[in-house]
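The complex appears here without one of its protein chains, the remainder shown in place.
To keep things simple, chains are lettered A and B as they appear, and every chain counts its residues starting from 1.
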């Protein structure tokens, strides 16, 4: 169903495809946990082009490719690339396409993923293009919810923090509508979820609530997805300091929240989740990062047609 | 014939060796296209030391090594190397020679390839040393001509652009004399092919013509090898702007050229070949880059004695 395709954005997926990806991830997770030597992609080359550095995402993709038996060629920063010599992205991709069987790319410019995919004959995966899309993050988010909660439907999910600029919450919000969950958006007034997105989610049948009352939202949520509020978003430093505190999740916040609440975060975190939450059993953010490897194994294998 | 040898420059090759390299490249190209898992270099380590960044060449070598089943260890920029601590190149190479079975190196200083090869017990491949040599580029160039034209002899080849500083045209020019082709050198007066090279080519029996008339040259050429004219070569910016236009290849240039002309370029290109040429069937520059992987597979395998 996905053989030979490109992964560009979240809107491209049908529920059937999402289920296939998650089931394939679960299949590989089991084989890795049993320490099987997997050779499904033996003899294949995966190019990981990170023209914007992202250690976490790059290592996750490289580990995924290696665990499938593929080999990796890699660009870890734009500084060392031909891009610096004035070459167009299209030319760079056409060249790498001659060396590799799958191309993974992160790029600082919104829309660059589509341009790259258009010039690659081999399958292409968008690992983040500027403020655009980061579909593999949203895929690992729903895979984590499915694993942590058993099912993907019927939850109340609070999205907390910077909902205006956080591309991960935009992508995950879309998936949540596919799986019939209620969403609560909790943010400072200036960082609310963009209205067109809220309208789009509602048109797809999602029940949505918006508030700036963190405590009340968490008291009725099965899941909270935390994002960082960055100082740079505020012109008024005092305003930032005042707000910041109310959006920090600590053990006290958890104690007042709905029992069993699952805490997610795309990482890296700075101080928006206190480290005293780390040993709470519902703190799933490191398992979430770990799940990224299985999702990426699933995508690489499905696009290559080896599974 | 090449087992255990070093690749330093183009002048070292006999025709017999060139034919062996190209035949071996063709052999590997066929196996890769049939998606065979190749293990000819399984268990071997290839060190790719790029003390001067070059994404294209590095990825091409790393892909070649991986496709042969070898493993790669890699330095992508000088910044992270011991060279920064004042170590001599000889010492760096002697150390890496203890970790690897083949060493590939790009280095900004002319002559560094020979120094490195002298201190490595294992086979060494020069991937470019300053304004010196870049023999694997010239090898992929002739392999491309052989593939595009069927034979390597009897063509009229125009070299276009900066023939003074372009090391690729110097190396390819030498190979062209081995295979009895006519060469036309087309460049601005200030960027002509160095006289000693022209004299050397002629002494080897090559027929050579020099001109600055692009249109006329292309009307009788089977192949045109385009290189970039860099602004930095001119003290007079107006002079550069005036000249630049006449050395740009676009679809209109192709229409006026000899029918079936093959267009080559070492890449990256900036604007010296217009993108409207890309879908012309004789535009071979991306296939040319792709061929680099097969040539490098051939060299790695031949020097290691596994083929």
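The criterion applied here is as follows: a residue touches a chain if its C-beta (ideal position, glycine included) is under 8 Å from a C-beta of that chain, and two chains touch if they have at least 3 such contacts.
Being a predicted model, the structure only gives us computed values, none of them experimental.
Touch with the chain omitted from the figure is made, among B:94, B:149 or B:192, by B:94. When the whole complex is considered, the residue among B:42, B:153 or B:271 that touches the unshown chain is B:42. Interface residues of chain A facing the missing partner chain: 35-38, 50, 53-56, 59-60, 62-63, 66-67, 76-77, 267-270, 275, 286-287, 289-290, 293.
Within the complete assembly, residues 42-43, 45, 47, 71-73, 75-76, 79-82, 84-87, 90-92, 94-96, 98-100 of chain B touch the chain that is not shown.
Heads up, the rule we're going with is that only the chains that are shown with their structure count from here on.
Superposition of chain A on chain B using C-alpha atoms only gives a rotation of 120 degrees, nearest 5.
Between chain A and chain B, the centres computed from C-alpha atoms are 40 Å apart.
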